[in-house]
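Here it is: the structure, laid out below.
Yeah, one chain of the complex is gone here, protein chain that is, but the others are all in their spots.
Order as written gives the chain letters A, B, C, D and E; numbering starts at 1 within each chain.
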Amino acid sequence: MTFDIITNNLPALTVIIPLIAGFLTPIIGWINRKLCWYHVMLTMFIVFLITASNLLTVINTGTIHYQFGGWAPPFGIEYVIDLLNGFVCIIIAFIGLMVSIYSKESIKKELPGKTIPYYSIYLLLVTGLMGMTITGDIFNFYVFLEISSLTAYALIAIGDRKDGIVASFNYLIMGTVAASFILLGIGYLYAVTGTLNMADMQNILPTIYDNKVVLAALAFFMAGFSIKVGLFPLHTWLPDAYTHAPSTSSALIAGLMTKVGAYAMIRFMFGVFTPAFVIDMTRMTEILTWAAALAIIVGSVLAIAQSDMKRMLAYSSVSQIGYILLGVGLANVIGMQGGLLHILNHAVMKSALFLVAGAIFYRTGIRNIHQFKGLGKRMPVTTTVFLIAGLSMIGVPGTVGFTSKWYLVLGSMEAGMWIFVLIILASSLLNLAYFWRVFDNIWFGHPHEVEKIKRDEAPLSMLIPMVILAGLCIFFGIFAYYPLHYILEPLSNMLLGIGVLP
Amino acid sequence: MSDIQQSIIIRTIVRIMIPFILLFSLYVIMHGASGPGGGFQGGVIFGAGIILYAMIYGIEEAKKKISDKANRILASGGLVLYAGTGLLAILFGGMFLEYGVIPLMPTTAYTAKILIDVVEIGIGMTVLAVMISLFFDISPPETEEDMHIHEEVE
Amino acid sequence: MIWILDITLLLFLVICAVAAITIKDLLSAVVILSAYSLIMAIVWVEMRAVDVAFTEAAVGAGITTVLFIAALARTEGRSED
Amino acid sequence: MKLAALFVVILTGAMLIYAGQDLPAFGDSESPAYQHRMTQYFIENAESESGVTNIVTALLANYRGYDTLGETAVIFTAGMSVLMLLRRREL
Amino acid sequence: MAGIIDIVYAEYNYWIYVTLMMIGFYAMIAKKNLIKKVIGANIFQTAIFLFYISLSDIKGGTEPILLHGETSTHAADIIYTNPVPHVLILTAIVVSVSTTALALALIIRIYEEYGSIEEDVILAARRKLNPEFSEYARQSEVDSQ
Partner (left out) sequence: MVTDNIQSITPVLAVLVSAIASVLILAFGRYPNIREGWTFVAAFIKFGLVLSMLPLILAGKTITYTLVEILPNIPITFKVDAFGELFAITASFLWILTTAYSIGYMRSLKEHAQTRYYFCFAIALSSAIGIAYSANLVTLFLFYEMLTISTYPLVAHIETKEAIDAGRKYLVYLMGSGVALLFSTILVYYYTGTTDFAFSGIAGLALIPKATLAFLFVMFMIGCAKAGFMPLHSWLPAAMIAPTPVSALLHAVAVVTAGVFTAVRIILYIFGVELMKSSGLWLYMAYFVSITIILASIYALSQNNLKKRLAYSTVSQLSYIVLGALLITPHGITGGMLHMPYHAFMKITLFMCAGALIVTAKKENISEMNGIARQMPITMIAFTIGALGMIGMPPAGGYVTKWYLLLGAAELDQMILVGVLLISAVLNAAYFFPVVYIAFFKEPDHELKYNEAPMFMLVPIVITAIISISFGVWPDAPGFFYDIVSIAVANVTGGI
């Protein structure tokens, strides 16, 4: 009986638990500041278990519907967990858990005295991302989008004293434009359909596809989400924001924010509008692929020009987002699988890389790549993690980067877009160029001033998440079969083939 | 202290007005069920009352009336009250925020009415606390040590 | 419904908006923004959205303005453009 | 820069005006938004199900109560963020 | 000609909100002063709210507050305006003020660090401070043009 109460409400609890935990953090911090970390970690762990259970339920028995307040849609707000958001949710929860473990020492050093609000906002960010992902109601999506945006602005602003604030402000302005566009799009869709429920909307929309309002709504959504994910011409906020945020925020935001943005793009394109509309009628996917291809190349090239490690990683994110959207935009099952798989892969790799950057900064205070000499001996574990994640970004087989690249290339071939094949392959060489520079500096040579390098590894609570993430880089590189077979293949078919979410 | 803050007339008027403002805000919160108003508007008005006080009597003085700690409890507490109502529904076997399942009153509608008021109060608490703390934080610091606190902490 | 009043109010809105972003004295701009919000609230009452109008009057014209002015007190009051 | 901004703004405006041609007329009671069963349901059932006469409140705190929880969380977030950014004393 | 006037007349608030939106949006992008940007954001968002509220209004309707005691019998006679957008906008207003508060907090911090709230001055200061940045700034200028 009591067990039933919990299992029946798991979809809601996915979001409610971090939400309430976020509210309680100030009170807990007031009792004892040290408790905060345990509180956050425990919460994230529970959330992770819940998302895992949700995903298993979805795989075994199909889509989960949860009606808030018992009001049937479209009257009330509904949570719909299908393979797509079950998959994204577990990524969010997992990365959130890893970064929360890592936060303990990092926050102590980088943000002394701000622990309590930091942890509170941290949980709220996870809440926001989770809520955006899991919801089946278009306005509820907007509310959680705003929660996640506000928390992200705050987490970025507390970084480097001078630059972080400006970066955050620029992000805020861009983000507000994006959110306003999305709000406008929601209003347009509401005006012509009269409903806010995504599934309901998808049923109504096909009858009015020749309505200009629908097209405008799609355009506003795409513009808004493009800003949110940092798609190439609209990426200008992204490098600064990632560079100047505190290490933990960078890892979380780079690992998750853009992924959730990409998720939202996919959801709106295929779960609110129909594949027929976005693929054939408006050719939105085709436009998306070209923008993505451009992002891949430009992001990689700009990454080569950077000497600040985090800024390099930020530009690399610009290019990696291109991978995801390219795969989605190809609009065939294989390419879609590649794009969706890259959501997982990039979350794992990029979080690991940012965590490494944070650990190096924690120990040495260095962010410039050219000063990394001798680091391989000083921090062997950290740098090994960097090596693995970096190779993964390059797309060496046996790591996650390879699997998604394989699918993307195959998908591009399937679509007959040989230019994209070329771009993907070229970009992996560009990735090689900017990562190898770092490898060289880490593993070769001595720092000039130090004779004997002492081993000086990051604290254990920072090492564990990094090592786990690096392990996952390899695990999913070798066992990519499981996510692909159980989740992504049926998912891609669902998104493209049937289109309507059950 | 500016001229306005020193003006005895204004100080007196503010002192007299504030109870009415606060009373009105409570009315707005509770009246949300049957007329315009609700937790938000009421909370904001309550917050505005305190802000008015702080403007005239100074933030330090206002903090004596409503301290940081109280603020924090109100902000968190309001939300916990709201979310707790939702969780209570879960405990009674319903969905989150399903007021009808809670056996508080004989009819569902009546229960819902009561709980809507509870929820509005929760919203009001959070809003007023946050509004006040926003003002306290954003308005200029009054003492010298507050001015330069950032350098020492970070 | 009196559409003349409506249009007048809406035109006022535009005037306020233009003024708010062109005036160089930021305090004036903020006060004009407050007026803009207030007119907006009136428009909404006219459109029978009383709850929203109430909120806009309290939040948009009230709290937002107070926050703006408080922020201006800590920064500078003039804008280059 | 200003020209670029103007260009973007005009582009957006053009999009809005383009879409505007198909928007339901102002005050039209036949508009899809009003005719959808959702709206009618709320008007008919708000009092019997929620016990309040203000439909907006019924929606806000009951039917879409979860949105409101989220919105309160936004406020809380803003409070926390500003606290973190401008905090003058150790918390 | 008459047709256009009709359109303008029938949809006048629609034209107004497009205008307001463009004004706000323009201020957000083109104004160099950070406070002005935030003011622009406020105008922009409020204009969107106006759109929603216009959507909800019904000719000859009344406020969505049930007339007490008569609901069951006279429900059919009274047209209520659409309450759904009202609820959405209540939420959105709160979001908007939250964003504004956060933006103002950021502006205050920027002023404390840079002594200015003009974008040009801040950019120049950052360039001077951080030689690496100049490379990036040039790039982003190229991007935005």
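In this section, contacts are C-beta pairs under 8 Å (C-beta built on N, C-alpha and C of every residue); 3 or more make two chains touch, one makes a residue touch a chain.
Just so we're clear, the structure is a prediction, and the values are computed from it rather than from any experiment.
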{"item": "Omitted chain's touching partners, listed by label", "value": "A"}
{"item": "Selected from A:70, A:206 or A:398 as touching the chain missing from the view", "value": "A:398"}
{"item": "From A:283, A:370 or A:485, residue that would touch the chain that is not displayed", "value": "A:485"}
{"item": "Residue of A:366, A:381 or A:413 in touch with the missing chain, whole complex considered", "value": "A:413"}
{"item": "Missing-chain contacts mapped onto chain A", "value": "391, 394, 396-398, 403, 405-407, 409-410, 413-414, 421, 425-426, 428-429, 432, 436, 440, 443-445, 477-481, 484-485, 489"}
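Note that in this section only the chains that are shown with their structure count from here on.
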{"item": "Far-end chain from chain D, centres as C-alpha averages", "value": "A"}
{"item": "Between the pairs A-E and D-E, the one where more C-beta pairs touch", "value": "D-E"}
{"item": "Separation of mean Cα positions, chain E and chain B [Å, integer]", "value": "25"}
{"item": "Length of the line joining the C-alpha centres of chain C and chain E, rounded to whole Å", "value": "12"}
{"item": "For chain E, residues that touch 2 or more chains besides their own", "value": "12-13, 25-26, 29, 54-57, 59, 61, 63-65, 68, 84-86, 88, 90-91, 94-95, 97-99, 101-102, 104-109, 144"}
{"item": "Residue list for chain D, restricted to those that touch at least two other chains", "value": "16, 23-24, 31, 33-34, 38-39, 42, 47, 53-54, 56-57, 60, 62, 64-78, 81-83, 85-87, 90"}
{"item": "Residues of chain B touching chain D in the complex", "value": "32-36, 38, 75-76, 78-79, 82-83, 86, 96-97, 99-100, 107-113, 116, 119-120, 122-123, 126-127, 129-130, 133-134, 137-138, 141, 146, 149, 153"}
{"item": "Residue numbers on chain B that touch chain A, as the complex places them", "value": "69, 72-73, 75-76, 79-80, 83, 86-87, 89-91, 93-101, 153-154"}
{"item": "Chain E-touching residues of chain B, taken from the complex the two chains share", "value": "34-36, 40, 127, 134, 137-138, 150"}
